[in-house]
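Just one protein chain is left out here, and the rest sit where they should.
Labels run A, B, C and D following the written order; every chain starts at residue 1.
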Amino acid sequence: MESPVEIVQHTTGGMIGASWLMIAFPLLGAAILLVLGRMTNRWGHLLGVAMSLASFVVAVLAFLELIGLPAEQRRQAVHLYEFIPGMVDMGLLVDPLSISFCLLITGVGSLIHIYSIGYMSHDPDRRRFFSYLNLFVSAMLLLVLADNYVGLFIGWEGVGLASYLLIGFWYFKPSAAVAAKKAFVVNRVGDLGLLVGMFVIITTFHTLTFSDLGKAIAANPPSGGAVTAIGLLLLLGACGKSAQLPLQSWLLDAMEGPTPVSALIHAATMVTAGVYLVVRSGAFFFPEGSPQALAVAIVGAATLLAGAIIGTAKDDIKKGLAGSTMSQIGYMMLGAAFGPVGYTFAIGHLITHGFFKADLFLGAGSVMHGMNDEVDMRKYGGLRKAMPITFATFFIGYLAIIGFPMLSGYFTKDGIIETAIEHNQVLGWLAVLGAGVTGFYMSRMVFMTFFGQKRWADDAHPHESPLVMTVPLMVLSLGALVLGAYLVLSNRLYEFLTPAVGAAEEAPHFAFTSVPGLATLALVAIGAAFAWYKYGRAEVPSVQPRGSFLTTFARRDLYGDALNESLFMRPGQWLTRIAVYFDNRGVDGLVNGLAAGIGGSSGRLRRLQTGFARTYALSILFGAALLAGALLLVGNI
Amino acid sequence: MGETITFWVLAVVSVGAALGMVFNRRAVYSALMLGTVMLCLAVLYAVQDAPFLAAVQIIVYTGAVMMLFLFVLMLVGVDSSDSLVETLRGQRFWAAIAGLGFAVLIILAVGNAVFAKEAGLAGALGQAGYIRSLALLLFTKYVFAFEVTSALLITAALGAMVLAHRERLAPKQTQKDLARARFQGEHPSPLPGPGTYARSNAIDMPALLPDGTVAEKSVNRYIARYDVEQGHLPEDPKLADAIKHRAAIESSDEEPA
Amino acid sequence: MSPWLPILMAVPVLGAIVVALLPKGSDKLAKQVTLVVSLVVLALTIVMATQFRTGGPRFQFQAAYDWIPSFGVKFGVGVDGIALVLIALSAVLVPIVVLASWHDADGTQSADGTLITPKRSVKTYFSLLLVLEAMMIGVFAATDVFLFYVFFEAMLIPMYFMIGSYGGAQRSYAAVKFLLYSLFGGLLMLVAVIALYVVAGKGTFMYPELIGVIKDPATQKWLFGGFFIAFAIKAPLWPVHTWLPDAAAQAPAGAAVLLVGVLDKVGTFGMLRFCLELFPDAAKAFTTPIVVLAVISIIYGAIVAIGQTDMKRLIAYTSISHFGFIVMGVFAMSQVAQSGAALYMVNHGFSTGALFLAAGFLIARRGSPYIADYGGVQKVAPLLAGFFLIAGLAGLSLPGLSSFVSEFMVMIGTYSSTAFGAGALTVAAVISAVAVILAAVYILWMVQRTLHGPTAEPVKAFKDLNAREIVVLAPLVALIIGFGFFPKPLLDVINPAVTQTLVNVQVDNPAIAEKGAGQ
Amino acid sequence: MTTHYLILSGLLFAIGAMGVLIRRNAIVVFMCVELMLNACNLAFVTFARQNGNLEGQIIAFFVMVVAAAEVVVGLAIIVTIFRTRRSASVDDANLLKY
Partner (left out) sequence: MNNAVAPTIEYGTLAPMLLVFGAAVIGVLVEAFAPHYVRKAIHVPLTLLSLAGAFALVIVQIVQGAVPTAPVAMGAVAVDGPALFIWGVILVLSFVCVLLINDEGHFVASAAAVPGSADEEEAEAAGVTHTEVYPLALFAVGGMLLFPASHDLLTMFVGLEVMSLPLYLLCGLARRRRLLSQEASMKYFLLGAFSSAFFLYGTAMIYGYAGTVSFTGINESLATGSLLDPLLLIGFALLGVGLLFKIGAAPFQAWKPDVYQGAPTPVTALMASGTLVAAVGALLRVFWVALGNLDWNWRPVIWAVAALTMLVGAIVAITQTDIKRMLAYSSIAHAGFLLIGVLATFDKAQENAKSLSAILFYLLVYSITTVGAFAVVTMVRDPGGEAGHLSRWAGLGKRSPLLAGVFAFFLLAFAGIPLTSGFFGKYAVFAAALSSGAERGDSLGGWMTGLVVLGVVASAVAAFFYVRVIVLMFFSEPAADGPSIAVPSMGTVAVIAVSLLVTVGVGLFPQPMLDLANQAASSLFVR
């Protein structure tokens, strides 16, 4: 494997030099909206959209400037200021990898902002929603743009905060409040990995800056143990943020947030930060074939299957999509385990997924918007006539995700599968299997929602959403339609990314007729057909059937929460109780006991003062005898 | 040799008397025992070339101090005697332990000290002679202490005055004053005795005044209370009421003038 | 001889006298005078701080007057970077606390009219506050060990009265516990102070002259122990921490801020300055056990905090956890960790201050410190909720807020320390990192139960923050965010002092990062 | 002989001390104290002869004077108490305790 291009140009000028504006605009928006508060109620959402769009413009300009440069100069560092003197400087790294993310974040982000104007129009707190969204965009951009792990970590936690705030946006719902807290806490478990990873990195390499890291490794190749440790720790961080096994449990609960949030944060951008982390650190800490790379692959494969299985059993449309997100990120992780080619497909899938999953979520949001916020698919049915645009865009997204030939997902997912099989047969074929399951659960979703008989309640009057919501849907579905082909065919993405992630020994080439590809298609078709058999052809019961053991297993999210509960929460609660008890009775009790002991001895000694002069005389005589005896003794020694 | 015999005799006597003082129930006997000890000691002083002290011991100590003790004993009640029951738990036991221990320590210390032959006072007396030498010492070297002792004596006198002497605050009442007070008071004549003009002359039966009313004060209030408590009330309701009233006054502890 | 520090101490003392001598019934005037005096002190501090030369000698604004020549005691003051930032912290917090406690002594009533605290003497409260400010400045400024000790102990008294007279239901228990604990530690330290003077035989308590004087390792250990126990109680380190939850929970919010925000820092400040520099060999010998205690504090404090039902107690326990970090940083003996620890002292003052004050505002509205009595505050008082949340996030060291920088530095400095016992330090850093998770649990669980969820019935009557309360919290939040992104001004001041400390401790711990990474 | 005298003095002193502990009548207690003082005097006189100087005798003389003054004050106090309480027992005066 070849290291990524090490030469980093420092720049202060141009749009790249001003790339900090990308972060600053939405941050400013968030600050204005939060500080001015209710004063901005009337125009707050517009400001939010404007700031997001401004960022997008900067991103596009910076992107154009970057591709205008020769390939070997496409790693541009922007020094901002000294952060922790002697340890970390705050700076940005504008390279193909980060700029791709920027485009995705600001682009899809802006669309979702626009969509939210409509979606949140009835919410009295819309202004607050936009401030949080802006905050998120800002933090996410910091995450991908930072040229060092500390900056990345600040962004990393920033998006976590935004996610927390947005999941708990409807804080008065206890379920939302709990889900928000859970998301944050589980993420913190991952953060622990990232944090400790940073300790090891700085101790081993004396720097946390990406560009210096390359030099340090080159100058002083580290021992395998340290790198493995770093890799595994970073993987833990990635698992938290990207909802990979074993830290997946928060993502399904996170659907308590408003749907645009699910689309933006919990599908398109934030949850892919783990993938970004692995790819960004890949060259340093995840060399191909290393144990930690294998761990990444295993986590990815396991999650892609788990997510898919969860997806098959959910009747809540958003939770179904959340399971799907887990699964798709699993694919990306799997891809990210296999060097530059894998990176390319992982990032490619990340981008296309950003589009089609956002499309799907927003579509689901549109459906809910028309259905009085009903999320149970068993209460849907036959909606394709009531909301044609939503149906059309959703259907495109659906085709993209199951890998219908020539749509985005087809290219990127297939690329991952083939790369995986090339490196690791077992995991690769598992990914194929996962694709089949994807075919099933996505088809099930489409059939249950848009086909069949209507099963909705009498007071529901499904209707198409306003343009402000459907236009973003259309834009996104357009992306879902063509982006994969654009990026993958003729290796555009690969070559674009090479300066950032390194070049493979052999450039990838997409084969339309490979065995795995065909097998995947076949399995997807079977899955879809089975879904049609169960949900398209047959009547869908509006009450959930009991289902087999396996179904229950899937419905309960593979018992992830139960496991957490029995492994961590209950022991934790007991530990807390014991600790509190120990503190009150043990530590404090010891001190109070000592005080009580002194008080008690005082009470007893006090009784010696009987009030009888003769007793006092006795003590004097005793004292005299003791004194005399002691002196005689001391004197005669 | 003579000294030895004297010593042993007096030692036995004085220790015996000392123990007698401690263990005798009667304070007066204790005082007498103490006097005995003092007299023995006086003799022992004399034996040890301290005739002046022997005299002072008898005159001041046995003569004055012990008399003072006896006076006070008379004041306090000469026939009072201590109960021999010890009320403080363990006091005697521990007193014995401490006392014995202390004695043993002193005896050990003294016994272990190696004394040379007594120097005797001959050298110290020199040409001046005994009394003169004493005086010389007293009025030169210890003159300051001697003077200060006067403060002690003044204090003692002052203290006795403060605690025992009561200054008369008003002129002493003369016979005349008393008579005047009596005739100006409510009862120039004596109060009627109980039983007077009553059908019975028992002391718990109130007197009747010449106008036939009951004289409540003629019955002792303690007797009245006893009668009420025991139910020995006269049949005459008037008398019974008077006794009850008297008892009630008593129990509320207010003696009307 | 620079008059800055004596003036800085004299101003609040004079203010206190003026406030105490105001005629009866001039409560309002007393408050205004106190506020003005504290602002004057703040202004003076800022002016002084601008004159501090970062490249200059370690101790600046030095002044020394003979105080008790018989004992060799001087009124010696001077500041290095660490002391400077802590004095600045005190100067910033006092006006805020004055504003925050504006009505604390007036007798407060909860929303439903029940009496929370009865009316008490306003003048006394504010003059005590000013006296306390003078002593806080003095304790950080003292360069004479004896003078330091005097302030260290004397500080207890105003705080004792503030807790005991103006606190909650259990105030006298808490006040006595606070006083006795601290006094006990202080007295042990007194023995060590005397012994230091005697053993050193220099005839002076001036701290720069005492560095490196005590050579005998056994003596060093004993003296170190005397100082350390006092500081550990003050800090408070597990297992001598139990006074803090009581004291902080019973103290009025303003006093709690000063108690946890500044007073307790004297403990960690003392460790850094006195324990390390005067007794370097002992400090090195005891590193491992102390770091173990620190780690226990970190984890234990966090776990016990999770289980608290009383908001102020919870915050107190979080502080115990945070103090664990500071102590760990101090004893990690590396530049980064110690700088981080010094920075942590400041940042913790801001974040815990904000948290206590916000919690105090909540409690003032409801009259109960119990978390279970709240719920859905965000609905009725969004501003208060917002501030509370930000303060809470600072408490869990969210990156981007000031406490993150210091916590990060401490952990990284500890992990990478190449000082003796480095293995233990590495493990300690990793274990302490678990607190990152626990912090999220305790803060967010409290936030969830107080701010979120359905609005509880008594909470519905809450008013949102008034202007005074906003003025109290806003500067703190601004500082928290500002130093979260730009800690350099503080670190530039702190770093030289830490470097000098390490030189005096004779630890050769190379910087862990190449300067100017990314240049 | 000196030793004998001293042992006698020590015994008397100890007996006096024990008497103070055992007797309840304040006057007797005080007598026991007097006994102790007498024992001291015996020691002084003995030592005076032993050491060959008169100081011991002088001191013994002083002790007598002091003892006389003490007796006056002491007995006055005891009488006062007796008048108040009608009891000269030292045990009865124990309102002040603990």
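In this text, contacts are C-beta pairs under 8 Å (C-beta built on N, C-alpha and C of every residue); 3 or more make two chains touch, one makes a residue touch a chain.
None of the values given here were measured: they were computed from a predicted structure.
Colleague: I'd like the shown chains that the missing chain touches, ordered by label.
Modeller: A, B, C, D
Colleague: Going by the touch rule given at the top, which residues of subunit A touch the chain that is not shown?
Modeller: Counting only subunit A, the missing chain is touched by 595, 598-599, 601-603, 605-606, 608-609, 611, 613, 615-617, 619-620, 622-624, 626-628, 630-632, 634-636.
Colleague: Give me the subunit C residues in contact with the hidden chain, please.
Modeller: On the subunit C side, contact with the omitted chain comes from 66-71, 121, 124, 149-154, 156-157, 160-161, 164-165, 171-172, 175-176, 179-180, 183-184, 187-188, 190-191, 194-195, 197-199, 222.
Colleague: Would you write out the residues of subunit B that touch the absent chain, in ascending order?
Modeller: Touching the missing chain: residues 105-106, 108-110, 112-113, 127-128, 136, 139-145, 148-149, 151-152, 154-156, 158-159, 161-167, 169-170.
Throughout what follows, only the chains that are shown with their structure count from here on.
Colleague: Go ahead and note the Å separation of the Cα centroids belonging to subunit A and subunit D.
Modeller: 95
Colleague: I'd like to verify one number: the distance from the centre of subunit A to the centre of subunit B, where each centre is the average of its C-alpha atoms, in whole angstrom.
Modeller: So the centroids are 100 Å from each other.
Colleague: Give the residues of subunit A that touch two or more other chains, as numbers and ranges in rising order.
Modeller: 610, 612, 614, 618, 621
Colleague: Which residues, counting only subunit B, touch subunit A once they are in their complex?
Modeller: Result: residues 88, 91, 94-95, 98-99, 101-102, 105-106, 108-109 of subunit B touch subunit A.
Colleague: Which part of subunit C faces subunit A closely enough to touch in the complex?
Modeller: 181, 238-239, 241-242, 300, 303-304, 306-308, 335-336, 376, 378-379, 382-383, 386, 393, 398-400, 404-405, 408-409, 411-412, 415-416, 429-430, 433-434, 436-437, 439-441, 444-445, 447-448, 451-455, 485-488, 491-492, 495, 511-519
Colleague: Residue numbers of subunit A touching subunit B in their complex, please.
Modeller: Touching subunit B from subunit A are residues 610, 612, 614-615, 618, 621-622, 624-625, 628-629, 632.
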